[in-house]
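Working notes, beginning with the structure itself.
One protein chain is absent from this view; the other protein chains keep their places.
Here is chain A:
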Amino acid sequence: MNVTRGFTGRPRVHNPGLPPGQYDAGDDWPVLSAEVTPDLAASDWTFRVDGLVERPQTWDWAAAHALPASSYEGDIHCVTSWSKFGVRFGGVSLDTFLAAVGPHASATHAVAYAHTGYTASLPLADLTGGRAWIAFEYDGRPLAAEHGGPARLLVPHLYFWKSAKWIAGLTLLDHDEPGFWEQNGYHARGNPWDEQRYSGD
(Lines give C-alpha, C1' and ligand atoms only; values in the text may rest on other atoms or scores of the structure.)
Protein backbone atom coordinates (compact mmCIF):
# COMPACT_ATOMS: atom_id res chain seq x y z
CA MET A 1 0.00 0.00 0.00
CA ASN A 2 1.37 3.39 -1.04
CA VAL A 3 0.20 5.64 1.78
CA THR A 4 0.16 9.33 0.88
CA ARG A 5 1.80 11.36 3.64
CA GLY A 6 -0.66 13.60 5.40
CA PHE A 7 -3.71 12.43 3.47
CA THR A 8 -6.74 11.58 5.57
CA GLY A 9 -9.60 12.04 3.10
CA ARG A 10 -13.24 12.62 3.77
CA PRO A 11 -14.89 11.24 6.89
CA ARG A 12 -15.47 7.54 6.33
CA VAL A 13 -19.06 6.74 5.61
CA HIS A 14 -20.08 3.12 5.43
CA ASN A 15 -21.98 2.96 2.19
CA PRO A 16 -22.39 -0.55 0.82
CA GLY A 17 -23.92 1.00 -2.32
CA LEU A 18 -20.67 2.70 -3.27
CA PRO A 19 -18.57 0.70 -5.75
CA PRO A 20 -14.77 0.65 -5.29
CA GLY A 21 -13.00 3.88 -6.15
CA GLN A 22 -16.24 5.89 -6.31
CA TYR A 23 -17.41 8.84 -4.21
CA ASP A 24 -20.89 10.14 -3.51
CA ALA A 25 -21.52 13.23 -5.65
CA GLY A 26 -24.49 14.21 -3.50
CA ASP A 27 -26.84 16.54 -5.32
CA ASP A 28 -24.43 17.15 -8.20
CA TRP A 29 -25.04 15.53 -11.53
CA PRO A 30 -22.01 16.32 -13.67
CA VAL A 31 -22.44 16.48 -17.45
CA LEU A 32 -19.61 14.85 -19.35
CA SER A 33 -20.71 14.47 -22.97
CA ALA A 34 -17.88 14.90 -25.44
CA GLU A 35 -20.04 16.42 -28.15
CA VAL A 36 -22.26 19.45 -28.64
CA THR A 37 -25.64 19.00 -26.96
CA PRO A 38 -28.02 18.48 -29.90
CA ASP A 39 -31.11 20.53 -30.48
CA LEU A 40 -33.44 17.52 -30.60
CA ALA A 41 -37.19 18.00 -30.15
CA ALA A 42 -39.35 15.17 -28.83
CA SER A 43 -41.32 15.35 -32.08
CA ASP A 44 -38.12 14.63 -34.03
CA TRP A 45 -36.97 11.82 -31.77
CA THR A 46 -37.13 8.21 -32.94
CA PHE A 47 -35.80 4.96 -31.55
CA ARG A 48 -35.01 1.97 -33.74
CA VAL A 49 -34.02 -1.60 -32.92
CA ASP A 50 -32.56 -3.62 -35.77
CA GLY A 51 -29.69 -5.95 -36.65
CA LEU A 52 -30.11 -9.59 -35.67
CA VAL A 53 -33.85 -9.39 -34.99
CA GLU A 54 -37.00 -10.86 -36.57
CA ARG A 55 -38.85 -7.59 -37.04
CA PRO A 56 -36.82 -4.38 -37.06
CA GLN A 57 -38.94 -1.55 -35.75
CA THR A 58 -38.83 2.20 -35.25
CA TRP A 59 -40.80 4.01 -32.55
CA ASP A 60 -41.54 7.70 -32.51
CA TRP A 61 -42.29 9.69 -29.36
CA ALA A 62 -46.00 8.80 -29.28
CA ALA A 63 -45.45 5.13 -30.07
CA ALA A 64 -42.79 4.79 -27.39
CA HIS A 65 -45.03 6.48 -24.85
CA ALA A 66 -47.87 4.11 -25.71
CA LEU A 67 -45.77 1.24 -24.33
CA PRO A 68 -46.11 0.19 -20.66
CA ALA A 69 -44.31 2.61 -18.39
CA SER A 70 -41.45 1.40 -16.24
CA SER A 71 -39.23 3.24 -13.81
CA TYR A 72 -35.84 2.90 -12.16
CA GLU A 73 -35.06 4.12 -8.70
CA GLY A 74 -31.55 3.59 -7.47
CA ASP A 75 -27.98 4.64 -8.11
CA ILE A 76 -25.81 5.57 -11.09
CA HIS A 77 -22.02 5.42 -11.37
CA CYS A 78 -19.73 7.42 -13.65
CA VAL A 79 -16.31 6.14 -14.65
CA THR A 80 -14.81 9.50 -13.62
CA SER A 81 -15.47 8.36 -10.01
CA TRP A 82 -18.71 10.00 -8.98
CA SER A 83 -21.79 8.04 -8.02
CA LYS A 84 -25.24 9.49 -7.51
CA PHE A 85 -27.70 7.90 -5.14
CA GLY A 86 -31.47 7.69 -5.14
CA VAL A 87 -32.10 8.83 -8.68
CA ARG A 88 -35.49 8.26 -10.28
CA PHE A 89 -35.94 7.75 -14.01
CA GLY A 90 -39.18 7.10 -15.87
CA GLY A 91 -39.48 5.45 -19.27
CA VAL A 92 -40.00 2.07 -20.86
CA SER A 93 -38.15 -1.15 -20.13
CA LEU A 94 -35.86 -2.23 -22.93
CA ASP A 95 -37.35 -5.71 -22.56
CA THR A 96 -40.56 -4.30 -24.03
CA PHE A 97 -38.79 -3.02 -27.14
CA LEU A 98 -36.79 -6.22 -27.53
CA ALA A 99 -39.90 -8.39 -27.20
CA ALA A 100 -41.43 -6.47 -30.09
CA VAL A 101 -38.51 -7.05 -32.46
CA GLY A 102 -37.66 -10.65 -31.48
CA PRO A 103 -33.88 -10.95 -31.16
CA HIS A 104 -32.26 -13.85 -33.00
CA ALA A 105 -30.65 -16.52 -30.87
CA SER A 106 -27.33 -15.53 -32.46
CA ALA A 107 -27.48 -11.97 -31.06
CA THR A 108 -24.94 -11.56 -28.25
CA HIS A 109 -24.09 -7.84 -28.26
CA ALA A 110 -25.58 -4.50 -29.18
CA VAL A 111 -24.33 -1.14 -30.28
CA ALA A 112 -26.36 1.69 -28.84
CA TYR A 113 -26.16 4.81 -31.01
CA ALA A 114 -27.30 8.34 -30.42
CA HIS A 115 -28.83 10.99 -32.63
CA THR A 116 -25.41 12.66 -32.39
CA GLY A 117 -23.70 9.50 -33.66
CA TYR A 118 -22.21 8.64 -30.26
CA THR A 119 -21.96 4.89 -29.82
CA ALA A 120 -21.60 2.52 -26.87
CA SER A 121 -21.25 -1.23 -27.03
CA LEU A 122 -22.91 -3.60 -24.60
CA PRO A 123 -23.39 -7.32 -24.09
CA LEU A 124 -27.05 -8.06 -24.87
CA ALA A 125 -27.37 -9.78 -21.49
CA ASP A 126 -26.84 -6.38 -19.83
CA LEU A 127 -29.82 -4.95 -21.71
CA THR A 128 -32.37 -7.59 -20.72
CA GLY A 129 -34.01 -8.86 -17.55
CA GLY A 130 -35.38 -5.55 -16.31
CA ARG A 131 -31.96 -3.89 -16.07
CA ALA A 132 -32.16 -1.38 -18.94
CA TRP A 133 -34.59 1.32 -20.00
CA ILE A 134 -35.29 4.03 -22.50
CA ALA A 135 -35.73 6.95 -20.10
CA PHE A 136 -37.76 10.10 -20.82
CA GLU A 137 -38.10 11.50 -17.33
CA TYR A 138 -35.88 12.31 -14.42
CA ASP A 139 -37.39 12.91 -11.01
CA GLY A 140 -40.83 13.17 -12.56
CA ARG A 141 -39.88 15.80 -15.12
CA PRO A 142 -38.80 15.66 -18.77
CA LEU A 143 -35.15 14.65 -19.04
CA ALA A 144 -33.01 17.74 -19.67
CA ALA A 145 -31.20 17.97 -23.01
CA GLU A 146 -27.75 18.05 -21.39
CA HIS A 147 -28.58 14.80 -19.61
CA GLY A 148 -29.70 13.14 -22.83
CA GLY A 149 -33.26 14.39 -23.25
CA PRO A 150 -35.67 13.86 -24.83
CA ALA A 151 -34.63 10.22 -24.34
CA ARG A 152 -31.56 8.30 -23.26
CA LEU A 153 -30.58 4.72 -22.74
CA LEU A 154 -30.35 3.81 -19.06
CA VAL A 155 -28.21 0.87 -17.95
CA PRO A 156 -27.57 1.81 -14.34
CA HIS A 157 -25.66 -1.32 -13.30
CA LEU A 158 -22.81 -0.35 -15.69
CA TYR A 159 -20.67 2.81 -15.77
CA PHE A 160 -22.80 5.58 -17.15
CA TRP A 161 -21.02 6.09 -20.48
CA LYS A 162 -22.94 2.98 -21.59
CA SER A 163 -26.23 4.84 -21.02
CA ALA A 164 -26.13 6.67 -24.34
CA LYS A 165 -27.74 10.11 -24.32
CA TRP A 166 -30.10 11.16 -27.15
CA ILE A 167 -30.61 7.48 -27.92
CA ALA A 168 -31.48 6.77 -31.56
CA GLY A 169 -31.25 3.03 -31.75
CA LEU A 170 -29.81 -0.34 -30.92
CA THR A 171 -28.26 -2.66 -33.49
CA LEU A 172 -28.01 -6.26 -32.32
CA LEU A 173 -24.88 -8.11 -33.36
CA ASP A 174 -23.25 -11.51 -32.90
CA HIS A 175 -19.98 -9.92 -31.74
CA ASP A 176 -18.70 -7.01 -29.70
CA GLU A 177 -18.26 -3.86 -31.78
CA PRO A 178 -16.44 -1.25 -29.66
CA GLY A 179 -18.26 2.07 -29.36
CA PHE A 180 -16.86 5.56 -28.87
CA TRP A 181 -15.32 5.24 -25.42
CA GLU A 182 -14.50 1.59 -25.91
CA GLN A 183 -12.38 2.65 -28.91
CA ASN A 184 -10.81 5.29 -26.72
CA GLY A 185 -9.39 2.83 -24.24
CA TYR A 186 -12.36 2.18 -21.98
CA HIS A 187 -13.56 -1.23 -20.87
CA ALA A 188 -15.80 -3.42 -23.04
CA ARG A 189 -18.29 -4.08 -20.23
CA GLY A 190 -17.78 -1.41 -17.58
CA ASN A 191 -19.03 -3.10 -14.40
CA PRO A 192 -18.42 -0.60 -11.55
CA TRP A 193 -18.36 -3.36 -8.92
CA ASP A 194 -15.35 -4.92 -10.67
CA GLU A 195 -13.94 -1.45 -11.37
CA GLN A 196 -13.80 -2.16 -15.12
CA ARG A 197 -12.83 1.36 -16.13
CA TYR A 198 -10.26 0.83 -18.84
CA SER A 199 -9.47 -1.95 -21.28
CA GLY A 200 -7.29 -4.41 -19.40
CA ASP A 201 -9.01 -3.85 -16.05
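As a working rule, a residue touches a chain if its C-beta (ideal position, glycine included) is under 8 Å from a C-beta of that chain, and two chains touch if they have at least 3 such contacts; residues count from 1.
Keep in mind that, in the parts below, contacts and distances are computed from a predicted model.
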- UniProt name of the unshown chain, from "ABC transporter permease", "Imidazole glycerol phosphate synthase subunit HisH", "Oxidoreductase" or "NADH:ubiquinone reductase (Na(+)-transporting) subunit E"? "Oxidoreductase"
- Quick one: which of A:Val53, A:Val111 or A:Ala151 touches the chain that's been left out? A:Val111
- Task: Touching the hidden chain in the full complex, which residues of chain A are there? Just list them.
- Result: 1-10, 12, 21, 23, 28, 30-38, 78, 80-82, 111, 113-119, 146, 168-169, 171, 173, 175, 177, 180, 183-186, 197-201
